[in-house]
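Every protein chain of the complex appears in place save one, which is left out.
When the chains are written out, they are named A, B and C in that same order, and each has its own residue count from 1.
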Amino acid sequence: MENVTVNFLRDDDITAPVLIEGLPGIGQVGKLTAEHIMHELGAEKIAEIFSLHFPPQVIIDEEGVSHLVSNEIYRYAGEDATLLFLVGDFQSTSAEGHYILTETYLDIAEELGVQRIYTLGGYGVGHLVENSRVFAAVNMPELIPEVEAAGGSFENAQNGGVIVGASGLLLGLGVHRGIEGICLMGETSGYIVDPKSAESLLHVLKNLLNIEIDPTLLQQRAEDMEQIIAKIREAEEMKADEELSYIG
Amino acid sequence: MENVTVNFLRDDDITAPVLIEGLPGIGQVGKLTAEHIMHELGAEKIAEIFSLHFPPQVIIDEEGVSHLVSNEIYRYAGEDATLLFLVGDFQSTSAEGHYILTETYLDIAEELGVQRIYTLGGYGVGHLVENSRVFAAVNMPELIPEVEAAGGSFENAQNGGVIVGASGLLLGLGVHRGIEGICLMGETSGYIVDPKSAESLLHVLKNLLNIEIDPTLLQQRAEDMEQIIAKIREAEEMKADEELSYIG
Amino acid sequence: MENVTVNFLRDDDITAPVLIEGLPGIGQVGKLTAEHIMHELGAEKIAEIFSLHFPPQVIIDEEGVSHLVSNEIYRYAGEDATLLFLVGDFQSTSAEGHYILTETYLDIAEELGVQRIYTLGGYGVGHLVENSRVFAAVNMPELIPEVEAAGGSFENAQNGGVIVGASGLLLGLGVHRGIEGICLMGETSGYIVDPKSAESLLHVLKNLLNIEIDPTLLQQRAEDMEQIIAKIREAEEMKADEELSYIG
Partner (left out) sequence: MENVTVNFLRDDDITAPVLIEGLPGIGQVGKLTAEHIMHELGAEKIAEIFSLHFPPQVIIDEEGVSHLVSNEIYRYAGEDATLLFLVGDFQSTSAEGHYILTETYLDIAEELGVQRIYTLGGYGVGHLVENSRVFAAVNMPELIPEVEAAGGSFENAQNGGVIVGASGLLLGLGVHRGIEGICLMGETSGYIVDPKSAESLLHVLKNLLNIEIDPTLLQQRAEDMEQIIAKIREAEEMKADEELSYIG
């Protein structure tokens, strides 16, 4: 078995200047954002990536049909933009696998004409965040003004820090191929799936892509999540009160 | 050393349309079922599979003779059916090894003419089960009606879920070679070796294979296990009573 | 770097029918026994084995000189016997490495004419043992009577059990090359380095090799260890007494 296998589902000459990565990570912020954009734009799947560096398992869908763990490339080719997306449910199981898989992602990107990659993720701060900032990192210093103009912040850079997995390596390995890389990280607690942080991230990304994307569905998911959190808090307070009256 | 070595013990032209996998897993349900069928039909060993992805050890048999860890292929070639079996005491020690070993299993299956693979396992629910249902997953949607007609249930699919190891990968990698894959999972607590769940699984598999297999030995093992559980419960209740009278 | 590198320190045609393995393991029983024999017979080092499957470190000797982790082949070529020894301070760091290293050991063995391998180890029972039995396993059933005649016991075989690492794999992989393999395991607590168990093991091995080896040094080490254990017990009892008188 090859370490990585790529199955292309379409054979055409359409190139795309931009790839957006939204694999699983902190608060699922990157995944939520990328999948929201794909859904709104109606992107279609054009490639599947299988690898022995993914977990050795199949996923059962709601019909009972098995699917080998994979990452996938989707494409939206519209009048306003042509965009590629890299999404999936898993990253590599091993340190070495992250490097090997990212080189494959970059091979695909180069083959499809990509000149810039946005990698999306969460920036965990360990407490609930009211208004999520969008922190950023780039792989070429000349990209900084453009990101700041779009609403991205580089405040986090003062803390040093690292970006682990595909979101980091696409920047770090991409620069050696001359591909621009911008990592956007929505501030998030790190405790919950965070569509509100994803909405902040979407806002900055829209400015950078210069296209329109309706945020309504993401806003609704954020409101649903707010209500879930409110209910949990209420239940906790009630329980605390009951315990007090019991003691009293 | 090769990653995987296959020793064929027979050299003939007999092909088999069906492979049944029963490697170790939850409640040993798959292993019990496959080994029961092999025993009842009198299947013979036709190949041994060794690999550096298995644990680095030998097993000592009751005579004191060592045996390298292996998986094995058995065959039953009768008038009613020709069946292959994939059994053994271990699976891969590493994530990557699961992929590499499963590709070897599929190479063997293709070489021997296999068109359909049944993978057998347990479906752990965390509590003792009176009447084990048999849950299923398939690698091609058109297989669903046949499995349901034989008594398999797809209720579990609503929970999503994954199938880890060879039972999953034989479906997930097999579909890319055009081999039908059906995974049958006997509902089981997950705490004990469960011949009763294996008996339920056998019932559904017999319907699918359309052959007769005497379940008596499996039923006896299930009754033995029931008695062991009953005795453990009794002992626990007696102990609880004693403690109460001591307090009283 | 090659996975395994072998440096031969001598270039002659001397072959040896027997290899004795004494790598680290339970109670260091195998290592103590092999090194005692090597010392008594005056064996000389004829090969060094380096590998990236060993721990990534050097060992500092009493002079302050570093030595890359290695396993080593020693040889005794006398009138009574020609024997090879496989010894060292470490085994593989990974499961796969055990297989790869053992194949190298067998390559060397074949090259040097080895027809039989003795692998030496401890058999941990979890409590201090007064008179250590010597349990055995073989890779060909016809070897059993000879081992029993020499004082080895196959009682342990009834418990099933596995032999992990080089001691097991030399038997399991060796049989596929037609090399006889006998594993001798001195009964030991598993808690301490156990020269007394090594002495029992030496006794059985001497019978099998049919040569004389003076056990005096091993007996002395066993007596030293007995005294250490006695002192620890005494100290524990005194401490217990003091605590009692303090309470009283």
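The definition used in the following text is that contacts are C-beta pairs under 8 Å (C-beta built on N, C-alpha and C of every residue); 3 or more make two chains touch, one makes a residue touch a chain.
Predicted model, so just to flag it, every value in this text is computed and none were measured.
Student: For the chain omitted from this view, which of the shown chains does it touch?
Tutor: A, C
Student: Any idea which of A:V164, A:L217 or A:A230 touches the chain not displayed?
Tutor: Of the candidates A:V164, A:L217 or A:A230, A:V164 is in touch with the missing chain.
Student: Touching the left-out chain: which of A:G181, A:P195 or A:P215?
Tutor: A:G181
Student: From the listed residues C:L52, C:A77 or C:M140, report the one that touches the chain absent from this view.
Tutor: C:L52
Student: Please identify, in ascending order, the residues of chain A that touch the omitted chain?
Tutor: 92, 95-96, 98-100, 102-103, 136-141, 144, 154, 156-158, 160-165, 168-169, 171-173, 175-176, 181, 183
Student: Of the residues in chain C, which ones touch the absent chain?
Tutor: Against the left-out chain, chain C lists 1, 52-53, 55-69, 93-94.
Everything below uses one rule, namely that only the chains that are shown with their structure count from here on.
Student: Write the angle of the rotation needed to overlay chain A on chain B, where the fit uses Cα atoms and the result is rounded to the nearest 5°.
Tutor: An angle of 90 degrees brings one copy onto the other.
Student: How many angstrom lie between the CA centroids of chain A and chain B, rounded to a whole number?
Tutor: That gives a centre separation of 38 Å.
Student: Taking the mean of the C-alpha atoms as each chain's centre, how many Å separate chain A from chain C?
Tutor: Their C-alpha centroids are separated by 54 Å.
Student: Can you list the residues of chain B that touch 2 or more other chains?
Tutor: In chain B, no residue touches at least two other chains, as defined above.
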